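One chain of protein is taken out of this complex; the other chains stay put.
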Amino acid sequence: MGVLTMGVFPGLVGSGCYDFALKLAGAAADKGHVVNLWFSGNATVSVKAHQKHLKDYSTGEKYLVELMEKGVEICTCEACTVSRGIQKTESIAKIQWNAMHWYLSKIHSADRVLQIGGE
Amino acid sequence: MGVLTMGVFPGLVGSGCYDFALKLAGAAADKGHVVNLWFSGNATVSVKAHQKHLKDYSTGEKYLVELMEKGVEICTCEACTVSRGIQKTESIAKIQWNAMHWYLSKIHSADRVLQIGGE
Amino acid sequence: MADVKCAFIVQRPQYKGETSRLAMTHALSYQTVEVLLEDGDTVTPSLCFVGEGILGISKGQNAIAPYGINSSELHAKNCLLVDMDVYVCKEDMERFGITEDQLPDAEDMGAEKKINVVPFAQIEKIMEEAKHVLFF
Amino acid sequence: MADVKCAFIVQRPQYKGETSRLAMTHALSYQTVEVLLEDGDTVTPSLCFVGEGILGISKGQNAIAPYGINSSELHAKNCLLVDMDVYVCKEDMERFGITEDQLPDAEDMGAEKKINVVPFAQIEKIMEEAKHVLFF
Amino acid sequence: MKLGVFVSDYKLAVDTLDRMKGENLGIVLVQNGVYHAVLKEGGKESALLGKTPRLYALSEDLQTRGLRPEQVDKRVKVVDYSGLVDVIFNDFEKVAWL
Partner (left out) sequence: MKLGVFVSDYKLAVDTLDRMKGENLGIVLVQNGVYHAVLKEGGKESALLGKTPRLYALSEDLQTRGLRPEQVDKRVKVVDYSGLVDVIFNDFEKVAWL
C-alpha cells in the first residue's frame, strides 16, 4: 500500500474541487492507502466546525470526520486559518493545526503527491 | 450622488478581487455615494470576526468595520455562511444576515451594480 | 412603482465553482424580493446562458448520487417553474453540438415556460434593455 | 536518510488568487521541515516560473501601499535568500518582452543565489528529476 | 448601451467580451487585467486595446505589479480608485465584471 499526500488550496469550499479531494481521499483510504490532507488558502475555512449541510451546497464537515475515522491525517495551515478569523477552539475536532512544513514533511513520506492549486 | 450595489461572490477572501471590492466601496463612500455590499459563496467567510492581520494575507475585518462606519451596508447570504459553519454570533458586529433577495432589493435601488463573480 | 430589469448572464460552466449555480439561486429570489420593496416595485431577471455556461444545464444530470448536492438541471427547471425568462445562446449550442432535446424542460413539474434558444444578438439586446447586467 | 526533490511550478500570475504566492511560502518552509523529519532527511524544492507565472516576480512592486500586503517580489527575494534554486522560463521572458534586468535579485539582503533564466526544456528536466511535481 | 466591462485577468477563460460589439463598450483593466495595457505578447499588443477607445487601467494595480505609468499604452487612461468611482457613475450607464 502507498502513501498519498494531497494539498488542497484556495477557493475550494463549496466547489467541485473540494468534493473531488475528499472523495479521492476516501477512496484511497478505503483501499488501505495512507492518506494525508493539507489545507491552505481558502480551503482552510473547511476546518470550521458546525457546518450546516444544505443540498444546494457541498459542505465537508461530515466527510472530514469520516476520513479521520478511517485514519486519514488532516492538517490546516494555521496562518491561513487565523487570518480568516477561525480559532483552534472553533475547529472540527482532531484536525491538526500546523505550519507549512507539515505539508512538506508529508510530501517527504509520500509515494504520490497531488497538489490541487488553481483558485 | 448615486447608489452603488456590489455583489461579491466565490473565492474572494485572501484574493485580489476581495481587496478590490473593499477599496472601491471605500472610495465610493468617501465621495458621498450610497454603497451596498452583498457577500455570497466563499466571500461569506469574510464576515467571521477576529481575523488576524498578517502581512502575507489580505484580511477584510478592519476594512469592513471602517466601511460600515462610513455608512456602507453589508449583508451576507445566510445559507452560504451557515453552510460554512459560521454562526451569527461569530460574525463581525453590524453585518446583516439575510437571504438572496436582500441583494435583489439593493439592486432595485441602485444606479450601478457591480457583480463580481468568477471563482 | 418601478420594475427593474436585470440580465443574468451565465458564462461559466457549472459545478467546479459556485458562481454559475448562484446565478440561478439569486435569480430565483426575485419571487420573494417584494417583502423588502415598496408596494408595486419589482425586479425582473432574464437568465441567459452563453459560452461554456450552456453546458451546465443539460438533461440527465445526477449530482446527488456522487456528491450529495442538487443538480444544476434542477435549478434550471426551478427557474422555469417560477416563470422566469430563460435564454440559451443558439450559436453556442451549435458550436458545442448540443441539440434542443438535450435542454431540460419542467413540464412534469407543471411549468408553462420553456427555455428559449436565441441568437447571441438577442442576448445582447436583453443586456441592452436591462438596467443592470450581471455576469456569472 | 533521504532527500526528496520537488518541482514547484508556478504557472499562474500573482495577486488575483493566492495559489502562486502560497507556492513561494510553502517552498520556503523547506528550511524548517527538518523538525518533523528523521535525522538526515530533507526536502529540496526547485521553484520554477513558467507562462503567466513569470509576470508576478518583476522588480519594483509595491503592494504594501495600496493593499497592505507583502509583494510577491519580496517573497521571491526571500527564496533566493534561503539558497533556493529559482528558475524562470526563457521562452516566456521573450514572449512577454521581459528582460533579465527586470527580475529581482537579493544581493542587498546578502543572498548569493540569483534567478536562473533557462529554456523550458530545462524546467521539464527539473520536473523529470523531481520525485514530485506541484503546479500552482 | 454604454457598458463598462471590468477585466481582471490577462488570459481570459471566457469569450463573452470577444463577441460583444465595441460601439458603446468600455473596458476597465483591474487586477491582472492591467497586463493588457502593458504587455506585448510575441511583440503584439493585446486585442482588447483595439476593441474600444474607452480604456481605463487602475493605478493601484499597476503599482502592485511593479508596472510604471510610462509602460502603459497611450490609449489607456490610468485612474485610481477615486477616479474609478467617477468612471463608473459618469462614463457608463451600466458596468459588469467579466
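Per-chain residue numbering starts at 1, and chain names A, B, C, D and E are given in the order in which the chains are listed.
Quick note on the criterion: a contact is a pair of C-beta atoms (placed from the backbone, for glycine too) under 8 Å apart; a residue touches a chain by one contact, two chains touch by 3 or more.
Note that this is a predicted model, so its numbers are computed, not measured.
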### Query
Considering the complete complex, which visible chains touch the unshown chain?
A, C, D, E
## Note on the structure
Which of C:1, C:35 or C:65 touches the missing chain? It is C:65
### Summary
Missing-chain contact among C:40, C:97 or C:110 belongs to C:97
### Message
Touching the absent chain: which residues on subunit A qualify?
### Response
2, 4, 16-17, 20, 23-24, 26-28, 30-31, 33, 111-118
### Query
List the subunit E residues touching the unshown chain?
9, 11-14
### Query
List the subunit C residues touching the unshown chain?
13-16, 52, 55-56, 58-63, 65-67, 71, 73, 95-97
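Here, only the chains that are shown with their structure count from here on.
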### For subunit C, the least number of touch steps when starting out from subunit B
1
### Message
Touching both subunit A and subunit C, which chains are there?
### Response
B
#### Entry: Chain pair showing more contacts of the two, D-E and A-D
A-D
### Message
I'd like the most central chain, judged by C-alpha centroids against the all-protein C-alpha centroid.
### Response
B
### Query
How many Å are there between the centre of subunit B and the centre of subunit E, using C-alpha atoms for each centre?
24
### Task
Between subunit C and subunit D, tell me the centre distance in angstrom, where each centre is the average of that chain's C-alpha atoms.
42
### Message
Could you pull out the residues of subunit B that touch at least 2 other chains?
### Response
10-11, 14-17, 23, 41-42, 53, 56-57, 112-113, 115, 117-119
### subunit D: positions in contact with at least two other chains
15-18, 25, 66-67
### Query
If you go through all the chains, which pairs of them touch?
A-B, A-C, A-D, B-C, B-D, B-E, C-E, D-E
